[in-house]
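Data block below; observations after.
Other chains of the complex are left out, but the ones given are in their true place.
So that you can tell them apart, the chains are marked A, B, C and D in the order they are listed, and the count of residues begins at 1 in each.
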């Protein structure tokens, strides 16, 4: 792997839900156009950490964070940062597909519409492009006005990816994007991640070790709010440094 | 201005408007309470609580009214609660999704929305006339019981629903029958919730005037009822009576009686809220 | 009740118990309420309830024997008496005080200080319904404003009396006005509405003098006073406040009158009617008249014993 | 199944079935009262006549003035409660911190627990004089202040039920919207409110039904004069007030006048019954959508 530009960086990040100390001093660097997988047992803080990168935790009562999160070298928690602008740069895909109860088309162009784009042609064009990127276009192109809720789970998840791509982010955060899906859909999503990596920096949380192995370049193992180990995926899976990583990988717990 | 800052501005403006709307509600509430307290507070003393009604405002008290209210509360509880809780248990624990059960469900939702004055007409025709109870406490309490029955049923069901299925399964798995499970596990676990609902229903009954007017409870009743067959008056009706008198002093009396009525209502609601919170703290499923 | 001896109402000390149900006129209500209240000290164990159904409403119950006494602001009608007879009910009528029906407007109403019976008729007759809706339709110089009417409910003696006296036919009037058996509602209505015109018993006017203005009434009959005449104790007593002066009554069921607590109550009523009725704003009957009524009732009650 | 179990189940069943008897009782009482009425008064007259003077010598039996009065006070109440209630619901959901939401919701709900005689009293003695100070033509009894006060009373119905509806929209939708860079306002009105629309509509319908059936506020403050008008400044009479008025007069059993209250009652019942069924139906559909 050649040395690339640093895209995301966390410096001594702590996070608290009220009194509960959920993240304990995390330092990590993620490079441009790579896929980083977060793994670790349930409750270790993977999601919490992931959501710091687009400030999705902002509205949670009692949530506090310390330290710095840098996107392209700028602290995204600086006072001057507009959260909605940040989120346009950092897209997110959730564990369970969460399409809006609207048509497929409306889902994809939602992000553009709230930015004030109303020109029909632009919207149509953007919709097609992102649906194609998300490998969904062929399946839905004749039914753009159908309700998104009528799609299968796997299709819905790809729709959510298309929706995120439509506003041209540079980073894509994915929190267990395939855990609610069947094996075939999962394979499609993994394939998609592989393609998207060319243009996007991707961070993916997963419970499925095999999946981490298949899709990611580097893997970070979290345990009880700490980042235990971050290294090339192959290294983590074949030759982990830490005993806890070893135990987790081999299924001693989790 | 950029698109984003316009959006931010709209966002802020709405936030302001939201606070304003909340204030409208709260200020109105405060104004109402302050107005009534400032009018009526000085009128409340021992004499006021223990005097019979009189044509002279300054001598008139609310003894008969609150005694009637207590009677009504007691009788209504005795009638409505066993019935409502039983119906709630049946609907929540026993019915399968049959035509009957969904019909019952629609029916109860409907009953809950029937205006209270219609219950008054029901009470007038059935209890006062057909059953010949006259404008008695019993007729009034029966009428109010029917009125709050849907509330009791619905809140009982809510409370039962809040008991996780896992408790029932745990009980069945140990060989308990259905009724054993309900009686020994589900009802005790939902007791707080049921009690809460039941008290809320009572607080509704305390404040009702319209159906009682229809069953004929508006008269000069200068004695404390001593049996369910006696005629009666209750606080809301006494208030209604006094507000429709022209002399200003009676308005003071009305305000004072309102304070007492609000006191009872808030007390009941307070107990309900307290129980609900305690229940939520005590049992975290 | 242990009272077997003939009671004349003044011999207290004996413990009478029981209950008495009274209903009827809202006009008479204040007097009966006052009497009932004072009676509590006389006979604390007698439960007296007083309803306010209006004279007509009260009579309907009275003639079926559902109540012991009826307050009445008019004499019983023939058909009502007939119904009583059919139900085997006999009764006695006792006048207890005088009232002057008072026509009132809002205090800020500067124009309608006097009205003739003819003008009142024009406002209240059935034909006026939906047509006479503005003050200037009555007298052109009056303002061109809506007139809001408040008056007694149709079950009331007041309504019967007023329609009889003004429209010329009992129970005939327009229907588009605020009609209430409860005179207090009428007081409320008129006192908060500048365009209001209403009528009710003198007592209610007296009680609310500050918030209401009485209208002087001209019956255009010089035999009983010249020109417009204001209602007052004087004008009612001497009969010049015509045609809206009237006596008020109580009716007592004969079966009830054989019960000692009722006898005691009625005697007490007659003894105190003068004082209490003037206290609540009515015009007492002359003393001899009261005496005569007591006599009459005593004969009636003792006649029942035989 | 054991016998005791059977017996208990039957008893509980009986309790549940009593609710059907109550409904049947209501319908029977209303019909038994109004069928003789409609034998004397044609339904056509009842529904089209423009005057309601059943107690007078010249009887007119047109329910329209009472319906108009009911409609007027209800419309005013909803005009007050809907914007305020919905705004509060959205505000509490998207803006207010949890602690504020937890304290404001019960505070506002106090508004719904206050007995309605109290509101009537307040409308008559405070709100009307207050409004009269800048609306000169306002009568002492009027639809306006009764409607406003009724509106305030039902704010918590709309705000709480709508808030429940909005917060039962899966959190994931809100996150999706934020994740795309929406502001809270955009999230609220483009995603949450549309997704919760059926619940919100249900809350509004129930509020309407409540306002239609509300009695004491209008009986005390709106007047007792049936008139076919939409002028909120003059005394009017609602269906419920009429029933109270006649009940106060204690019209004797069996007369035509007595039956008018059942005829009026059946109209009221039909209105609220229709509204409640509508809301129930919407709610059912909505639940199916999300489960």
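Criterion: a residue touches a chain if its C-beta (ideal position, glycine included) is under 8 Å from a C-beta of that chain, and two chains touch if they have at least 3 such contacts.
This one's a predicted model, so the numbers in the text were calculated from it and none came from an experiment.
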{"item": "Stoichiometric formula of the complex, labels as displayed", "value": "A x2, B x1, C x1, D x1"}
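What we mean here is this: only the chains that are shown with their structure count from here on.
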{"item": "Topological distance between subunit A and subunit C, in contact steps", "value": "2"}
{"item": "Each chain counted as touching subunit A and subunit D at once", "value": "B"}
{"item": "Among all chain pairs, the one with the most C-beta contacts", "value": "B-D"}
{"item": "Chain nearest the overall Cα centroid", "value": "D"}
{"item": "Chain separated most widely from subunit C, comparing mean CA positions", "value": "A"}
{"item": "Chain centre separation in whole Å, for subunit C relative to subunit B (CA means)", "value": "39"}
{"item": "Subunit A, residues touching no fewer than two other chains", "value": "84-85, 114-115"}
{"item": "Touching two or more other chains - residues of subunit B", "value": "7-8, 218, 244"}
{"item": "Chain-chain contacts as defined at top", "value": "A-B, A-D, B-C, B-D, C-D"}
{"item": "Residues of subunit A that touch subunit B when the two form their complex", "value": "82, 84-85, 114-116"}
{"item": "Parts of subunit D lying in touch with subunit A, wherever the complex brings them together", "value": "97-99, 170, 172-173, 175-183, 186, 190-191, 194-195, 289"}
{"item": "Subunit A contact footprint on subunit B (complex, rising order)", "value": "3-5, 7-8"}
